[in-house]
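A protein chain is absent from this complex, but the other protein chains hold their places.
Each chain carries a letter (A and B) given by its place in the written order, and its residues are counted from 1.
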Amino acid sequence: MTAYHRPSTLVDALRLRQAHPDHIVLAGGTDLLVSANRRPEPPGIIDVFGLVPLVTIVADRDGSVMIGAATTYAAILASDLVRRELPGLAAAAREVGALQIQARGTLGGNIATSSPVGDTLPVLLALDAVVEVASAARGDRAISYDQFITGYRTTALAPDELIVRVRFPPRPPDARHYWRKMGTRRAQSISKVMVAACAQVDGGVVRHVRLGLGAVADRPVRARAAEAAILGAAPGPAAAMAARAALAGEIRPIDDVRSTAAYRLAAAQNAVARFVESLAEPAPVPTS
Amino acid sequence: MTTMTEATGAMTLALHVNGRAVEVEVSPWKRLLDVLREDLRLTGTKEGCGEGECGACTVMIDGEAVNSCLVAAAQAVGHEVLTIEGLAATGGGGGAGGGEGGGQGALHAVQAALVKFGGTQCGICTPGIAMCAARVIEREPDASRARLRELMAGNICRCTGYQLIVDAVAEVAAQRRQGSGS
Partner (left out) sequence: MNRETNEAAAAVPPVGTSVPRVDGEAKVRGGALYVDDLPAPGALHGATVRSQVPHGVLRAIRRDPAFDWTDVVVATAADIPGKNTIYLIEEDQPALVPVGGRIRHVDEPVALVAAPTRRRAQEAAAHIILEVDELPAIHTIDDALRAEVVLHGADNVFKRFHIRKGGDVEAALAAADLIVEGTYWTGAQEQMYIEPQGMIARFDDDGSCHIVGSLQCPYYVHKAMKPLFGLADHQVVIAQSVTGGGFGGKEEYPSMIAAHAALLARVAGRPVKLVYDRDEDIGATTKRHPARVRHRMGLRRDGTIAAIDVDVVFDGGAYLTLSPVVLSRGVLHAAGPYRCETVRVVGRAVATNTPPHGAFRGFGAPQTTFAYERQIEKAARLLGLDPFEMRRRNMLRSGDATATSQVLTYSVGSDEVLESVAAASGEVGPRASGGGAAPPVRRGRGLAFYFHGAGFTGSGEQRLAGRATVALLPGGRFEVRSSSTDIGQGALTIFSQIAATALGVDIARVAIAEQSTGKVPDSGPTVASRTCMVVGGVVDRASTALRRRIEEWAAAHGLAGAPIAEAAEAMAAATAAAGVGGEEVAETAQYVPPPGIQWDDDTYTGSAYPVYGWACCLVDVAVDLDTYEVTVERCVHAVDVGRAIHPILVKGQIEGGTLQALGWALWESVVYQRGRVVNRRMTDCIVPTFADAPEMETILVEKPYPFGPHGAKGVGEIPMDGPAAAVANAIEDALGVPFDSLPVLPETIERALAGSAPTPARARSGR
């Protein structure tokens, strides 16, 4: 016997979450409802799909972009603000599943599921995203996404908390963004490797760099050694080589039903190297 | 409006499907796909995979194309659901209809085009394809063939190789751009 709740305010949602820690928090259902007809019925559902406070995309006064947890990929793709400020996120959203999945799947769902192949998650690492959560008992708190992931499919979210929004701190206007997903096919595909990157070049050297990788570990990871190899270097073949070598030392992808360790490493290295090489050229003119 | 019925584990859900209000007594967890097929006997929406990969279960909720196998029935309360049976006579124009089986009324332009261009073979993917195509051409009537392919990639067809479907949808899109309905 499954209970069903559709709160209309965030306060109600938090109260329900506190009262029913065994209830499923359901937004787009693109993960939770897979094969639902063959899975045990949950004790209850807290339906937050479309919950107004959770679907806004706004720019904060400091230039941060705030995206509500129940924002769909479709809404992310339709947002001029995201396209301008967070092109990597828009690129990732465009390659999630296909139209029907994008209409329902949400950023918060991607974060909560915390799959090692979650499409937006490497972008959150590359952009220093901050996850803002709340509970009825303790109020709000903010955790950098880097620290929000605690293990394989596990997060720092407490059983009485909800993800409310994701804050993307402002990047310098000349920041360079990169996203590459290698999937099993051109659409509707699970990632074999993902590389999300953000960097700034000033005076001919890299002043800031973040590399977020997906599908190469049991969780999305920052390639810190590769970042260190790039930081302070002049973009070009030498820095690309150094990044390749560093990456090989820090990631240990696996063979599985979808791909091989050798492929994942080689493709990740190629994507990172390509990004570094691209920093040597002027930023491409933005296209729609 | 939703009411809990404790004893049976079912709820009375007030849905709005193909322009009509209907009530069903089901678990809120029951997939919308199953409510359509079993409780409402609208079997035009198909199950090909149960995991949102094939798109055969595509319906529209508030005008957006979604996989009904990934929507819990209770989530559809308060929203407009359109299935393949309701696509004809939604004003998509462009095709005579005899009302043989399935929905009634004049075929939507994409339905007529799929028949005319050979975009339906075994037909199992066809309802999902038609629903997605109807949404796509309304949303982006100036989509190129490549863009149409990207937008429809959530619908798998194993029979056609997609070519004749793209021909059909591109033709309807071209008609939309020219402003003609038929």
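Here is the rule we go by: contacts are C-beta pairs under 8 Å (C-beta built on N, C-alpha and C of every residue); 3 or more make two chains touch, one makes a residue touch a chain.
Predicted model, so just to flag it, every value in this text is computed and none were measured.
Shown as candidates are A:69, A:187, A:226 or A:246; the residue that touches the absent chain is A:187. In the complete assembly, the contact with the undisplayed chain comes from A:267, out of A:3, A:129, A:239 or A:267. Considering the whole complex, the residue from B:137, B:156 or B:172 that touches the absent chain is B:156. Residue-wise, the contact with the chain that is not shown comes from B:114, picked out of B:17, B:60, B:77 or B:114. Although one chain is not displayed, its contacts with chain A can still be listed: residues 37-38, 98, 180, 182, 184-190, 192, 257-260, 262-263, 266-267, 270-271, 274, 277-278, 280-281, 284.
Residues 37, 42-51, 53-54, 56, 83-85, 88, 97-98, 100-103, 107, 111-112, 114-118, 120-127, 130, 145, 148-150, 152-166 are the ones on chain B that touch the missing chain.
Assume only the chains that are shown with their structure count from here on.
The distance from the centre of chain A to the centre of chain B, each centre being the mean of the chain's C-alpha atoms, comes to 30 Å.
On the chain A side of its complex with chain B, the touching residues are 1-4, 6, 26, 28-30, 33-38, 41-42, 45, 47, 49, 74, 97-101, 103-104, 186-188. Partner chain A is touched in their complex by these residues of chain B: 2, 4, 6, 9, 11, 27-31, 34, 50-53, 55, 58, 64-67, 69-72, 74-75, 77, 132, 135-136, 150-156.
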